[in-house]
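Heads up, one of the protein chains got dropped from this complex, but the rest are sitting where they should.
All chains are identified by letter, namely A, B and C, in their written order; residue positions are counted from 1 within each chain.
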Amino acid sequence: MEVVDIRPVLAPTLSFICAGLIFMTGRKAFWRRFWSLSAALLKLGVVMSMLPGTMNGTVYVFKLMDFTPGIGLGFRVDALGMFFAVVSSTLWIFTTIYAIGYMEPEHAKVRFFGFFALCVSTTVGIAFAENLLTLFLFYESLTIVTYPLVIHEETPEAFKAGRKYLTYTLIGGALVLIGTVIMYQTSGTLTLSQPGVLTLADGTRTLTVLFVTLIAGFGVKAAIMPLHGWLPSAMVAPTPVSALLHAVAVVKAGAFGVLRVIYNVFGVELLRQMDLTTWLAWLAAFTILTASFVALFQDNFKRRLAYSTVSQLSYIILGACLLTPMAATAAIAHIANQAFAKITMFFVAGAIQRTTGKTSIHELAGIGYRMPFTMGAFTVAALSFVGVPLFAGFVTKWYLSLGALEAGAWWFVIVMIASALLNAAYFLPIVYLAYFKAPPGTRLHIEEARPTLLVPTIVCALYVIMLGTTAEVPGMPFSLARAAVRFVFGM
Amino acid sequence: MINALWNNLDYAASIVLFLIGLYAVIAKDNLIKKFMGLNIMETAIFAFIVALGVVDGGDAPIMGEGARAPFTNPIPQALILTGIVVAVSTTALALSLVIRIHKQCGTIEADELRELE
Amino acid sequence: MKKALVSALLILTAIPLLLAVGQLPPHGSAKSPAYEHVSAYYLEYGAEEAGAENIVTDVILNYRGFDTNGEVTVIFTALAAVMGVLLLGRESRHPVEQPTYPPSIVVRFIVRLLAPFIAMFAIYVILNGHVSPGGGFQGGTILGALAIALTLVLGENEARRLIPEGARPWLQAAAPLTFVGIGLAGLTDVGVYLGFPTVETLTWVRTMWLLMLEIGIGLGGAVIISSIFWTMEGER
Partner (left out) sequence: MVLWPHWLVAVIIIPLTGAVLTPVVGRDRPKVASLWSLGTMALTSVAATMLIIRVAQEGPFSYMLGDWARPYGIELRFDEFSASVAIICLLGLLALMFSYRYVAASIHESRIPYYYSLLLLNLTGMIGFVVTGDLFNLFVFMEILSLSGYALVAISGERTAEMAAFKYLVMGAVSSLVVLFSVGLLYAVTGSLNMADISERLAGVTDRLPVMLALAGMAMAFMVKAALFPLHIWLPDAHAIAPSPVSAILSGLVVKTGVFGLLRAYQIFYGAGNYDLTGLNTALVWLGAISIVMGAFFAIFQEDIKMMLAYSTISNIGYIVMGLGLASQYGMIGATVHIFNHALIKATLFLGAGALIHKTGYRTLTDLRGVGKSMPLTCMALSIGAISIVGIPPTAGFLCKWYIALGAFQAGQPFFGFALVFGALFIFVYYIRMVNSFYFQQPTHPEILSVGEAPLSMLAPVLVLATLCLVMGILGRLPLSFIEPAVLRMLGTFGG
């Protein structure tokens, strides 16, 4: 059932207006904070108000205008988009609070918060895009508005990272654009409202080219190897940026795009017939393992997290590629699971850096004594990644393995197990270091991060536990993922 | 082929003149000479178009007492009158520029000017 | 090396050009499309319809009058361009009092002697453009040449007085303004810009307008030519 409603437009517009207000009045700290927080809350409210409807299968649509006959700026809230929007707008609130605390001593705060808001605006736009052109529009805008955030430090290193970021993502954008053109040329429509609009009659060669361009285009932001190079470099950005952008907005936009391509452009049925996703699944498996290996050898805290992100994102891709309902559920749910766990970790890294000035892992010995709550949150997230039951990561791994078996691809289960071991191998030593390798003479001398940094971290860690324990409770995000899967597989 | 060209010898001559002018424009270094090349090209085109209007045994297209057919084609003549005015105007501007360049750089040789830059 | 290369290139270019002109309708033929289409109409009806016995004048001022309207604008553009490129403001200008080498007495005498006749001839050419070879452009050029010749023998200051300073900008714009004026007259009278009355009883109006156009072109052309010359000389 489709309902015309203004709210799908309102959600991105709110953050957009907020950005404008920040640019205009943001020189005063109070207004800057006020606008950021109130817009975040308002937007979450708008998104949440649509949640019950979406759960019941209502689809909210709003067509803003036509670029050309047939292709317009259209918004459409279905279960998949809703899922992504809920995750990003929930996390925006926490990140905003965190950023207010974290950015205190930094320069150019107006610019930072302004572009921060724009970034969230475009993310919600991606989530609610009705057609591929609208999606592309927001996808490309996201690249542009994150650039000032990436080079925020204005150091030569930051510029280098910024250049690298732009090179990768703009090439990705160009590929998406070409894919969009091909899709329009082949099918005459760009809509994302169907479970697949292409058919075998469109020609295998065209379809293959289209699939490769679109996946490569979105894969850049989703950091599928070998397109991941920008992500570790972009870690020079301030931590809230790394957290929001590299755990939530940017990378998830890429992963979300891949999901849209697989489920709404091609459709599960067609991909099964064409057998296009197998190589992608293997690439994803390769990325999962390789990135984990590389992460093992990173000493910089944020770089290790970055490689872990690369590895985790490919879970989503892998899940999507298996083309079974179970795997799809896991893929979609992992958007939330990975986001909450990873953002917790980034918050921890930032809190440690701001409180103690330490950025390398080997310096962290005994940190658990100084910052017990922070490290506690980290431990929760680490366990989630390892896949310990009752934590969010386990849900993904479980359903993904079931999905792999469902698809008859048991070797991916092995990949899953290997990945869990590798995750343990690069996260647990940090926990070990923090608690058990205290330098002699360390006493329990609590020197926690300030509340604005600590509270969001802990809340996010609690979310990780909640996602892990309440997956089967109706009304939780997981059921939304199920609703999305039902639509995609026509169940 | 040769026969056709022989019939249209006037046109062929204009083409040759045109290319001679083009040669001067490209190959000469002196700005004035370049410009003279351009004038040669202009003349070639004017000659070409006026030649289009020629009619064998034709008279000037002026009616009135004693006028007798055939007359030559008046249109090319009218066009070239305009063309000449345009050419004169371009020449005036080009010469002004050459005057200024000479005043400021002391030379109007293209290769020397390039060194000055 | 460069010259040889350019020559070779141009000779190569010549081949298609020559081939193409060889295929044009034969030179001088009365059966060519150029002669049989529009110009045949002009030659047949031009004298009565357009108002001048000289068909070339009919084409320039009447049938294709708008081209000429543009053309006089080109001359004005040339003037504005030369002024824009050369003018440096009054204070830095040193009008040449006397030519550096005063021309010999013979030249001075002859120019002074011929000046009225040249002027007369120029006016004749301008006013008879519609019945004989000639017209505003030709006559204007003669007038302009006269002004240049007088500058050479009288010196610039003396010669400049021929055209009063205050009226000069108006006179420079004379040709386009005349065209616009006649065009608007045609608009009010005939209903179309640059329309000329074709009614039998109004032929004198038509002739008068053609003459006014010729005079405007001639005057404007002469003033512009002499102005360009003076500007350039001031820069010498």
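We take it that a residue touches a chain if its C-beta (ideal position, glycine included) is under 8 Å from a C-beta of that chain, and two chains touch if they have at least 3 such contacts.
Computed from a predicted structure; not experimentally measured.
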The omitted chain touches A, B, C
Considering the whole complex, which of C:I163, C:L194 or C:I215 touches the chain not shown? C:L194
Specify the residue from the set A:A174, A:A216, A:M274 or A:L289 that touches the hidden chain. A:A174
Please pick, from C:I11, C:L87, C:L114 or C:M208, the residue that touches the omitted chain in the full complex. C:L87
Provide the residue numbers of chain B that touch the chain removed from this figure. 18, 22, 25, 31, 34-35, 38, 41-42, 45, 48-49, 52, 75-76, 79, 82-83, 86, 89-90, 93-94, 97-98, 100-101, 104-105, 113, 117
Touching the missing chain, which residues of chain A? 65-69, 73, 111, 133, 136-137, 140-141, 144, 147-148, 151, 154, 159, 163, 166, 170-171, 174, 177-178, 181-182, 184-185
Residues of chain C in contact with the chain not shown: 16-17, 19-21, 23-25, 32-39, 41-42, 62-67, 69-71, 73-74, 76-78, 80-85, 87-90, 169-170, 172-173, 176-177, 180, 183, 186-187, 190-196
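FYI, only the chains that are shown with their structure count from here on.
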Counting contacting C-beta pairs, the top-scoring chain pair is B-C
Between chain B and chain C, the Cα-mean centres are separated in Å by 17
Hey, how far is the Cα centre of chain A from the one of chain B, in Å? 69
Two or more other chains are touched by the chain C residues none
Residues of chain B touching chain C in the complex: 1, 4-5, 7-12, 14-16, 18-19, 22-23, 26-27, 51-56, 58, 60-64, 69-71, 73-79, 81-82, 85-86, 88-90, 92-93, 95-97, 99-100, 103
The residues of chain C that touch chain B in their complex are 2-3, 6-7, 10-11, 13-14, 17-19, 21-24, 26-30, 34-35, 38-39, 42-43, 46-47, 53-56, 58-60, 64, 67-68, 70-71, 74-75, 77-78, 81-82, 85-86, 131-133, 137, 228, 231-232, 235-236
